[in-house]
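Only one protein chain is missing from this complex, and each of the others stays in its spot.
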Amino acid sequence: MSQWAKNVSIQRWTPSSRRAVMVAGVVLLVLALAPLFASNGMLDRLTALFIYVILAAMWNALAGYGGLISVGQQAFFGLGAYFTIRLANVGLDPFISVGLSAVIVGVISYPISLIMLRLKGGEFAIGMWVIASILHLMVNLDGLIQGETGISLVSLNHYDSGSRLTIIYLLTLGSMAGLLTLLFFVLRSKTGSAIQAIRDDEEAATSIGVKPEKTKRLLFVIAAFGIGAAGALWLTSATTFLPKTYFSVQWSAYMIFMVLVGGIGKFEGAILGAIIFFLVETWFSSTGVWYLVSLGAIAIAFSLFLPKGIWGELERRFNWRFLPVGYRVEDPKKEKQ
Amino acid sequence: MTNQIIQAILLGGYYALIACGLSFMFSVMKIINLAHGSLLVFAGYLLWFFAEHYHISPFVGLLIVIPVMMLIGWALQAFLLEKSARGGELLPILTTFGLAIVIENLLFEHFGANTRSLAPYIGDLSWESWELFSGFYVGKTSVYILIAAIVILGSLQLFMKKTALGRQIRATAHDPDTAGIVGINPKRASAIATALAMSTVAVSGLALGVRGVFDAYSGGPQLLFAFEATIIGGVGSLWGTLIGGIILAFAQTIGANIHPQGFLLGGHILFIIILLIRLILAKGGVGHRLKFALGVSK
Partner (left out) sequence: MSSLKIENMDVRHGQLKAVRNVSLSIEKGEVIALIGANGAGKTTFLRAISGAHTLTAGRIYLNDNDITQRPSHQRVNAGLALVPEGRKLFTNMTTEENLLLGATSARKGEWNVEKIFEVFPNLIKRRHTKTGTMSGGEQQATAIGRALMSNPDILILDEVSLGLSPLVVDQVYQNLEKLLATDTTIILVEQDLSRAMKVASRAVCMLEGEIVLDKPMADITRDEITDAYFGLHKIKTNSGE
């Protein structure tokens, strides 16, 4: 027994994970400098990619770590855009409205979580869809929005088109980096260990004093906040708010696709999934309906045959671990074998 | 006022009918089928297809569509649900949601963006009505739909309670491993249950098309209505589903009276209120006290 303990060490940071964080830093730096050399079209597409990364990471936090599958996260996406319009309408700078709007969405999600987290499994999934539907209908009641006609974020015109694009790009990049870092540290904290314990075995976790309700609520609010920010940012780059588009269940389909393909419950998996989705969209979205059919079919195939996603599979095969949100037990004897 | 109450009850019958299959699968197999709405729309399109191209009355068309849907149900269980249910309770949510996306978009691809209705193929019945008493009319189709809901819910209930197959399905739902040890083929029992649920979906597709119009993406709202009726009525109770459907229709009617756009909102908000009531009852209720007692005894 003692011999076993002597040879085993518990690691968080492995050399490869240290390298990974450094690489991530360099990539972010290069991306931050992109406005100096990239075309407008390129910046616009990258902005979309960053928003996908946020969406995937947030949905993954909820499903992969909280064990909560939602098909109603478009609720917060739409709400984020809506409050940006509302705040900008009272004269606030559109970009400040984005940040404030995300905070409001996070606050609103708290009372919602009190009711919804009582639901389990499929009930929670569709229940969230009902929430999205309610918020959509309520937003439609606001005279400012003019129902499904929608409204544009006109105050963006205060900025000339070139600098507007750059600001949106950098703001989105910053938000993505910030939200990912936030998530990274939450998942690494004591709460994060609790979260992963719950995911692995809720009953056992409860019996050692972990409070699943509290940690799930935290994830729910963070996810709402992040997705709210994503919706607000999407609005700045698309400029027009059409309730039907923003509150569409398709956003949930996208999030599910990204996370399932990338790797559910894997921090890196969500990012990889977002990149794959971005590429698939770039190449195939012109095929219209067949593109959507394939997204659904691929999501089914992954959940049945490759439930850990591409990242999970890579990790298993090559024993990779880049961004350490968990702990790993290293047994030197095993490695030698 | 009276008229509105009667109309709400009839509409509730429709909700109960479309909720039958969802509620049945949920209570018996513990699976919420997120493709329920899309499958229902698919059944509607099949009926429309036979009526439009082969001049088969939708009522006769059911004779084809019910077996087709049952076969789909069997395949659904054998190829999708069976495997995903083994991967935990979350996986079926993802696979059935993926299936919904696939079905919806395939329907859109095949049938296009035009809305369809089955009303033109049922002749005068679509507008015929009975005069209940002076000045109050009820549409014949609405009444038939309510009757269909009651008949289907009643026969499902009887089937589950009184027949050997019903018992086997209940036993499998309770504990599939033990069901096997007792001599039940759990796969067969689940496949039959899903096929039954899908046969009710075929009838729901008829009701959807007869009452109004639908398009490829009508599945989402239908799923929400069916789900709300199920939850409001109380999961696991088939008769509760009928009550749930009627209560949902009442809430929508009240919502529409308050605000012209309040129809859907009324139903959704009632659903949330029901959840709130459940939450309050659970906190002070027997379940909570029991948990508390167990926690202390540990």
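Chains: A and B, in written order; residue numbering restarts at 1 for each.
Keep in mind that, in the parts below, contacts are C-beta pairs under 8 Å (C-beta built on N, C-alpha and C of every residue); 3 or more make two chains touch, one makes a residue touch a chain.
Everything numeric in this text was worked out from a predicted model, so none of it was measured.
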Visible contact partners (per top-of-document touch definition) of the missing chain: B
Of B:30, B:83 or B:167, the one touching the omitted chain in the full complex: B:167
Full-complex contact with the absent chain, from B:3, B:115, B:155 or B:178: B:178
Selected from B:186, B:205, B:219 or B:240 as touching the chain missing from the view: B:186
Residues of chain B (touch criterion as defined above) contacting the omitted chain: 164, 167-168, 170-171, 174-175, 177-186
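Note that only the chains that are shown with their structure count from here on.
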Rounded Å distance between chain A and chain B, as computed from the means of their C-alpha atoms: 32
Of all residues in chain B, those that touch chain A in their complex: 26, 31-32, 34, 80, 83-84, 87, 89-95, 97-102, 105-106, 108-109, 220, 223-224, 227-228, 231, 259, 261, 264-265, 268-269, 271-272, 275-276, 278-279, 282, 298
Chain B-facing residues of chain A, complex: 63, 67, 69, 71, 114-116, 118-119, 121-123, 125-127, 129-131, 133-134, 137-138, 140-141, 207, 249, 252-253, 256, 260, 289-290, 292-293, 295-297, 299-300, 303-304, 307
